[in-house]
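For reference, the structure I am asking about is given below.
Excluded from the complex is one protein chain; the other protein chains are retained at their positions.
Up next is chain A:
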């Protein structure tokens, strides 16, 4: 027993390495940050629309029923990737609202005309200040907002089929009960 005591430091190091490696092996993204705004109300905003004759987006529109809010930009490649899926979700009846992050409205309009427009309403956040209120640090980000207008989930990066079917849709369903 005493003889094996010299192995103790090795065992401690192995335990430490294991504990530190576990989240990575589990497939958790080490760069992903939890939102501090979870369970807090959506920040209040009133953003202008994409054109003079289209309405903008007001934070009040997001409460009443569970919705998705997608922060996107025409200059962002993963946003381009996720749009077809968002269009499909929207067609299935999921209410999705968009915040156009630091983008020319003309460029956003062209982007949506090309790829399809999944949004019930789009607000233009030219200087990115409202995105800062949400704690956005890279587009695209997608938020799940419950009926009381509180942020319940944040997904950073493009929404994939997997993320939508396994996380976003079940959460929306649970929230609409």
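Here is the rule we use: a contact is a pair of C-beta atoms (placed from the backbone, for glycine too) under 8 Å apart; a residue touches a chain by one contact, two chains touch by 3 or more; residues count from 1.
The rule is short, and it goes like this: contacts and distances are computed from a predicted model.
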item: Per UniProt record, name of the chain withheld from view ["Aldehyde dehydrogenase family protein", "Transketolase family protein", "Multidrug ABC transporter permease/ATP-binding protein" or "Cytochrome c-type biogenesis protein"]; value: "Cytochrome c-type biogenesis protein"
item: Selected from A:7, A:24, A:51 or A:132 as touching the chain missing from the view; value: A:132
item: Candidate in contact with the missing chain, chosen from A:37, A:87, A:115 or A:171; value: A:37
item: Residues from chain A at the interface with the omitted partner, ascending; value: 31, 33-37, 102, 127-129, 132-135, 137-138
